[in-house]
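With one protein chain removed, the remaining protein chains of the complex are shown where they sit.
Going by the order they are written in, the chains are A and B; count residues from 1 in each one.
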Amino acid sequence: MRYSAIEDGYMVYVEKNERIMDTLTEFCLGMDVQNAQLSGIGAVKGIELGAYDVASKEYIRQHFEDTWELVSYQGNVTLKDGRPFIHAHVTISDHSMRTRGGHLFEATVSAVGEFFLRRVDSSVHRKLDEDIGLPTWCTTDHKE
Amino acid sequence: MRYSAIEDGYMVYVEKNERIMDTLTEFCLGMDVQNAQLSGIGAVKGIELGAYDVASKEYIRQHFEDTWELVSYQGNVTLKDGRPFIHAHVTISDHSMRTRGGHLFEATVSAVGEFFLRRVDSSVHRKLDEDIGLPTWCTTDHKE
Partner (left out) sequence: MRYSAIEDGYMVYVEKNERIMDTLTEFCLGMDVQNAQLSGIGAVKGIELGAYDVASKEYIRQHFEDTWELVSYQGNVTLKDGRPFIHAHVTISDHSMRTRGGHLFEATVSAVGEFFLRRVDSSVHRKLDEDIGLPTWCTTDHKE
């Protein structure tokens, strides 16, 4: 992976055959990024998507082996068990421009991976919400 | 809803069973947010999408009752009749990772709603454009 530091974060280039989630998480660890906003585009393969089933509280998973355009990647970095954790959702498109989307477990760059990571000066962390079945944002303020 | 203030805005967590557009608009009102950039991900239900028909100058509407992943939410806050107004477009995906998208009228959080609201130091407001049939951005500068 390659990167350039910018005023409030980094432009991150995930290289061919690198795994996006692993690479970006390792980068956050190395750079001590605790909270951040992530977005990006590219072309990926070996994509593992998920859809959360609120009844069973489990993710339904689907695998896409071939190359798809990464048309939208939006995510956030928060602390989970004291370590940076990335939650990201994506839209992907195939050679007929048809799209699929969901929660991103992992995907490997097949051509390019161009990301913006914008640091956020906060300390939002995740804690398991029993009702929802997922670790959710713990913030500083609450409003009815 | 819960939130944490960040340098240039807020990380906003819209809670289960809260309506996204209502909640974020109320938040902007309470925090005196006049111009902002919004983005986010989550899982939603009771989704009302629209597609603008440029000929009839009316929105075609479609309702999605079940839970879908909110794979992309992009929007902006501007002033309309002196009040903060959110214009947002979304992509959603179902349990087969199939996607739908459009203008977002409203959606209710079914699991989580994780948003970044970045304040913008501007005063872009909306005024009805008769030709288009929609209130469009009034900006300070114009270029041919």
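In this text, a contact is a pair of C-beta atoms (placed from the backbone, for glycine too) under 8 Å apart; a residue touches a chain by one contact, two chains touch by 3 or more.
Since we're looking at a predicted model, the values are computed, not measured.
Student: Among B:4, B:23 or B:39, choose the residue that contacts the chain missing from this document, as touch is defined above.
Tutor: B:39
Student: Can you list, in ascending order, the chain A residues touching the missing chain?
Tutor: Residue positions of chain A that touch the missing chain: 1-7, 11, 13, 16, 27, 30, 39-41, 43, 67, 69-73, 91-99, 110-112, 114, 116.
Student: Considering the entire assembly, which residues of chain B contact the chain that has been omitted?
Tutor: Interface with the chain not displayed, on the chain B side: 8, 35, 37, 39, 49, 51-54, 60, 62, 72, 74-76, 87-91, 99-103, 120-124, 131-132, 134, 136-143.
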